[in-house]
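In this view, the complex is presented without one of its protein chains, the others remaining in place.
Just so it is clear, A, B and C label the chains in written order, and each chain counts residues from 1 on its own.
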Amino acid sequence: MNIVYFAWVRERIGIPQEQVETNAQTVQELVEELKAREERYAAAFADISALRVALDQELAEFDAPIAGVSEIAFFPPMTGG
Amino acid sequence: MNIVYFAWVRERIGIPQEQVETNAQTVQELVEELKAREERYAAAFADISALRVALDQELAEFDAPIAGVSEIAFFPPMTGG
Amino acid sequence: MTVRVQSDTFDAGVELNAFAQGRRDIGAIVSFTGVVRDTDNTLQEMLIEHYPGMTERAIKEIVKTAIERWNLADALVIHRFGALKPGAPIMMVATASAHRAAAFEAADFLMDYLKSRAPFWKKEITKDGAHWVDAKEQDEDALKRW
Partner (left out) sequence: MTVRVQSDTFDAGVELNAFAQGRRDIGAIVSFTGVVRDTDNTLQEMLIEHYPGMTERAIKEIVKTAIERWNLADALVIHRFGALKPGAPIMMVATASAHRAAAFEAADFLMDYLKSRAPFWKKEITKDGAHWVDAKEQDEDALKRW
């Protein structure tokens, strides 16, 4: 599964994307796994309410299942326009 | 006093403007005077609610006094934009 | 503030680019362009009559009100009169502001006022004859929003 990061999430984690193997069922479970890995993940995911997630390039909720998803993106609220 | 007409008011009365001498105190009284003059005025002023009036190029009401006014304009509701 | 009442045509793109150039306090520019519409393919010409003298004065007053109320950096109104062909530009409004809400609202406000308070009258010449465009009740009602 490919994970991509944008804006300050990318900066805190230090890489724009990575491949991960996971048994997590939901986005939330994946986030907990990542937070347990290293301090930089814990810092990036400290406040979930400040983050957004997209599954295969569609906005989703953190309790969404991730089975069959090939790309997960984490980023702050968008500031386009 | 100069009276000017626009759009279908001008077409019904047949002239774009004219000088009139009047003792009318208000727009309404002037309109009654004009209506009494000729059929074309009666036709143009038949339905006052379909008309607008400007006194010296400022929109006004039909019960407004006209003492000191040098130009009165009659026209249908505007359709700009 | 720029207000122009003219029979000549204008280029909306050129006007938009010239509008509010070179200011660093502008984040949002909204423009509205009105075009002679001919959905049924029956219109030959649109004649726009106006009240010389009152027209510019009335528009300037409306624009001044908008600039003050929404604290605009700048505003533009161009309105044509005379004989216009289908597809021709009739008029244009542009507003420039720090933020988008003000620019949108002010442009919308200006359009509502130009529709019902600037002394223009439209006459449509079609194959079947000529008729003055009626004012719409909804245009008058629109003013109550502000």
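Keep in mind that, in the parts below, contacts are C-beta pairs under 8 Å (C-beta built on N, C-alpha and C of every residue); 3 or more make two chains touch, one makes a residue touch a chain.
This one's a predicted model, so the numbers in the text were calculated from it and none came from an experiment.
Of the chains displayed, those contacted by the omitted chain across the entire assembly are A, C. Summarising the interface, chain A meets the missing chain with residues 4, 6-8, 10, 54, 57-59, 73, 75-81. For chain C, the list of residues touching the undisplayed chain reads 11-17, 22, 24-39, 41, 86-87, 98, 100, 103-104, 107-108, 111.
Just so we're on the same page, only the chains that are shown with their structure count from here on.
A separation of 72 Å divides the Cα centre of chain A from that of chain B. Each chain gets one centre point, the mean of its Cα atoms, and the points for chain B and chain C are 26 Å apart. With touch defined as above, chain C holds no residue shared between interfaces to two or more other chains.
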